[in-house]
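One protein chain is absent from this view; the other protein chains keep their places.
By letter and in written order, the chains are A, B and C; residue numbering begins at 1 in each of them.
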Amino acid sequence: MELRVSDLAVARGGLPLIEGLSFAVSGGEALVLRGPNGSGKTTLLRTLAGLQPPLAGQISAPPEQMAYAAHADGLKSTLTVRENLRFWAAIHGQNGVDAAMAAMNLTDLADRQAQHLSAGQKRRLGLARLLVTGRWLWVLDEPTVSLDVASVALFGEVVRAHLARGGAALLATHIDLGLPEARILDLGPYKAEMPADLGFDEAFL
Amino acid sequence: MMPDLGTYAAEVSLAYVVSLALIALLIGWVWARGRRMKRALDALETRLNRKQNGQV
Amino acid sequence: MASLWEYANPVKFMQTSGWLMPVAAVLAAGMIAVGLVWGFFLTPDDFRQGSTVKIIFLHVPSALMAINAWAMMLVTSLIWLVRRHHVSALAAKAAAPIGATMTLIALITGAIWGQPMWGTWWAWDPRLTSFLILFLFYIGYIALWSAIEDPDTAADLTAVLCLVGSVFAVLSRYAALFWNQGLHQGASLSVAPGTRMDWSYKGPLYLCMVGFVMLFIALVLAGTRTEIRARRLRALLTRERAMG
Partner (left out) sequence: MIALLIRDLRLAFRAGGGFGLGLGFFLILAVLVPLGVGPDPQTLGLIAPGILWVGALLACLLSLDRMFALDHEDGSLDLLATAPIPLEGVVAIKALAHWLTTCLPLALVAPVLGILLNLPGPGYLWLVLSLLLGTPALSMIGAFGAALTVGLKRGGLLLSLLVLPLYVPTLVFGAQSVTRAAQGLDPLTPILLMSGITAGSLALLPFAAAFALRINLR
């Protein structure tokens, strides 16, 4: 179980953001991507998840092995916690909804509609969704936004448990996640350079 | 000069006037838009060139 | 055939269109001027339709270009989807307003012609109806282009719309035929049934048709040049912003 990225370049809106990026993540590891806003973290993760094509380079693991989670949780406000999780479990051909709710401390809220959850509870539900996908590589974009300290700690435990099962996690963030064992990859050195020549053809970004 | 258009003079002339006006409008629009874009691009390119030369 | 794709390169296209466009424009102006003057001043009246027959020199060429413009958009959209040449997508974008204007001219001249012939400005004749529907397709296509910010996304989505729209436009044509058998003459080139059209009609008509084709070519080339410039302008601005 390994994700190997070699010489990857990604672009957003036709503008190259990252180039020459190579790294590897294998089972049991967590890798934190760091970089200022606009450095292409989100674009990189969306490219890995197969939502947009890379400009260049190879990604060894197919998107089918990754569980992607972004700022929006993909939750329906009029469905209950259990219904939301059951849906995503069914889509991925998995069960284990109860275990996921237990792990994210949501069992007591199982029959509450998502619109009546607090922001932190919603975020936990979004992370519980990752557990029911049954995929080994988690690709997480700012996973701890709007979580309080206790919830961040809980999140750390969930990721750690996932790593212990042989899973891996790729996280983009600019705040501390409370995962001291995670490797850190700074995206700064991979910032794409603008080609100096502005030939007519190249102007077609 | 004007030919005898008979009973339908109004209709025939109207058809010609309207069609030619529409074509003129279209040509004018394409032309004006082309000129505006060319000007804007030229202005930008001069600015960028000056910037580049200034930095070197 | 390989050499044809050279023109998909923007630089090459700008060079070639730079001299081709004025040539087409001059040809268009000459042919349409001669054709229309010949048709308007020198053509005899039809024994049945009187002088209204002179509308044919505008009606038929514009109708021809209304359909051919869409056909050209379909082909260039396919080229964009398959080979991803930007010039192709931009040419489709440039052709749409021209095609829409041609459709409008065909509709208006048709209505004006219909007034004395059928006694009404508008009849839900299948051919007129089909053109009205075609006009709606043009409007939708143009609206989709202008609604989407990212140029590549817009090119992709409008190309799909053009493909799907073409199928439904043809279906609509048959639906309109089924729905009303219509007042239009079978073929537009046989002006009065039973009489062969003679050269005093054919001459200006053919001249106008070729002239409209030239006009279309000149306008599409001019429009595509503008779109290429707009695209480059956008690209340069984005890059400047990114470099700070």
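Throughout what follows, contacts are C-beta pairs under 8 Å (C-beta built on N, C-alpha and C of every residue); 3 or more make two chains touch, one makes a residue touch a chain.
Just so we're clear, the structure is a prediction, and the values are computed from it rather than from any experiment.
**Student:** Sort by label and list the shown chains the missing chain touches.
**Tutor:** Result for the missing chain's touching partners among shown chains: A, C.
**Student:** Tell me which of A:24, A:56, A:91 or A:119 is the one touching the absent chain.
**Tutor:** Considering all chains, including the one not shown, the answer is A:91.
**Student:** Looking at C:41, C:121 or C:174, which residue reaches the missing chain?
**Tutor:** Answering carefully, the residue with contact to the hidden chain is C:174.
**Student:** Which parts of chain C face the unshown chain closely enough to count as touching?
**Tutor:** 133, 136-137, 139-140, 143-144, 147-148, 153, 156-157, 160-161, 163-165, 168-169, 171-172, 174-176, 178-179
**Student:** May I ask you to list the residues on chain A that touch the chain which is not drawn?
**Tutor:** 46, 49-53, 63-64, 66-76, 78-79, 83, 86-88, 90-93, 129
To be clear about the criterion, only the chains that are shown with their structure count from here on.
**Student:** Find the most central chain, measuring centrality by the gap between its CA centroid and the centroid of all protein CA atoms shown.
**Tutor:** Checking distances from each chain centre to the full centroid gives C.
**Student:** Which pair, B-C or A-C, has more C-beta contacts?
**Tutor:** Higher C-beta contact count between the two pairs: B-C.
**Student:** Calculate how many whole Å lie between the centre of chain A and the centre of chain B, each centre taken as the average of the chain's C-alpha atoms.
**Tutor:** Centres of chain A and chain B (C-alpha means) sit 51 Å apart.
**Student:** At what distance in angstrom does the C-alpha mean of chain C lie from that of chain A?
**Tutor:** Roughly 49 Å separates the two chain centres.
**Student:** Which chain A residues reach two or more other chains?
**Tutor:** In chain A, the residues touching two or more other chains are 198.
**Student:** Taking each residue of chain B in turn, which ones touch at least two of the other chains?
**Tutor:** 48
**Student:** Which bits of chain C are touching chain B when the two form their complex?
**Tutor:** Interface residues on chain C, with respect to chain B: 36, 40-42, 45, 50-52, 54-55, 58-59, 62, 97-98, 101, 104-105, 108-109, 112-113, 115-116, 215, 219, 222-223, 225-226, 229-230, 232-233, 236-237, 240.
**Student:** Using the touch rule from the top, collect the residues of chain B that touch chain C in their complex.
**Tutor:** 1, 3-9, 11-12, 14-16, 18-19, 22-23, 25-27, 29-31, 33-34, 37-38, 40-41, 44-45, 48
**Student:** In their shared complex, at which residues does chain C touch chain A?
**Tutor:** Going through chain C, the ones touching chain A are 9-11, 14, 86, 150-152, 231-232, 235-236, 238-239, 242-243.
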